[in-house]
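To start, the structure itself, in structure tokens.
Complex shown without one protein chain; remaining protein chains in place.
So, chain A:
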Amino acid sequence: QLSPVRSSVMSQTPPIVSVLPTRGLVDEKFKVLVENLPPGRPVTVRSLHHSDNGHYWEAFGFYTSDHRGTVNVSKDQSVGGTYTGKEPMGLLWSMCPVPGSHKGLRLRKLNMCSPMLVNISVHSGHEGFRDGAPLASVLVERWYMAPGVKRIDVQEKGLLGTLFLPPGPGPFPGILDLWGGGGGLVEYRSALLASHGFATMSLDYLSCGQPVFTYVETAFNFIKDHPQVIADRVGVVGLCLGSLPALYLAADSTVVKVVKQITSPLLLVSGCDDQNWPSFETAEDINQTMRAAGNDHLLSRLDYPDSGHLIEPPFSPHFRASTFVTTNKRKAMILWGGKTKPHSDAQEDSWRKILSFLQQHLCCSLNAKL
């Protein structure tokens, strides 16, 4: 076995680590390349992120430089670390809190107008890579908001939300984005959808003190009537608890057996190892109901084995459990489920398909019309 190269030797001919792009959207892939290493040397490529709420998250992969002295994370195999195998984006989705952190942390960006900063570094050796200083490092920015996307606080008609408008004259297709029971105003998916050309509003529907369905309808109409939104091209995205108001809007009805009344195309995304919500069973039930009602041609399903509840934008880290503050202000550890690699694959796959579904139904094609 070749011994790891010591820093003192390396400082004479330092390796070069580069990432392309250095500034990207959170759902874009990057390429990580390390060059100018001695051939056949064990090195660790590591990512480090300091979150908005002060915690450190990291991921790392163990590699061996090839005969040219390079490590190409997009092509080479990681033989250990927080991910293994050929994983171009493993340095993001396999991130976990650094040793010594609190239990049950969840990584969520709060400020949309600044990027997530990730430090990508290369270290000598595999086990014990932390003992030495990095041989080289580079800083990468991951953005939820594309340039020109506008963030607008919405506080009219009793609504509490954030509207993200894409750049350009518009008008744009619109989306109402409903998060889950975690409460508060979660903006990152809306910001990302706006970066893909949808005028999207995040809504805090839990602390509004009004009946949820009426409140959500007001929000939907607000988007529909917005001068930069195409009125007959508005959709709803709901996660977890937010799926209920979403289904209600899709049915355009107050009738209990709402699903029979669905008149819009519906995409259901379920993690089959969801330990928080019986999403797979629910999807099956919806499917049967719609089949009996004769409207199941509107239904598409994405079911992901071994994926948990929190299907987030691509490359977001997976955690099987995290702390959660319940409605009566008690702290609990909630099990979300899922195994990291399948869950991460599900996030990447479902996002691509969600965008495609939204584009298909919200962005008209003149070809189709003629």
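Basically, a contact is a pair of C-beta atoms (placed from the backbone, for glycine too) under 8 Å apart; a residue touches a chain by one contact, two chains touch by 3 or more; residues count from 1.
Just so we're on the same page, contacts and distances are computed from a predicted model.
Visitor: One chain of this complex is not shown here; going by its UniProt record, which of these names is it: "Glycosyl hydrolases family 31-domain-containing protein", "DNA replication complex GINS protein SLD5", "DNA repair protein rhp7 treble clef domain-containing protein" or "Acyl-CoA thioesterase 19"?
Guide: The record names the chain that does not appear here as "Acyl-CoA thioesterase 19".
Visitor: I'm checking contacts with the chain that's been left out. Which of A:Trp143, A:Phe220 or A:Trp277 qualifies?
Guide: For the chain that is not drawn, the touching residue is A:Trp143.
Visitor: With respect to the chain omitted from the figure, which of A:Val212, A:Ile230 or A:Ala321 is a touching residue?
Guide: A:Ile230
Visitor: Could I get the residues of chain A that touch the absent chain, sorted low to high?
Guide: 11-14, 16, 18, 20-25, 28, 31, 33, 35-36, 68-70, 72, 115, 117, 119, 121, 133-134, 136-141, 143, 146-148, 167-173, 197, 225, 230-231, 233, 363-367, 369
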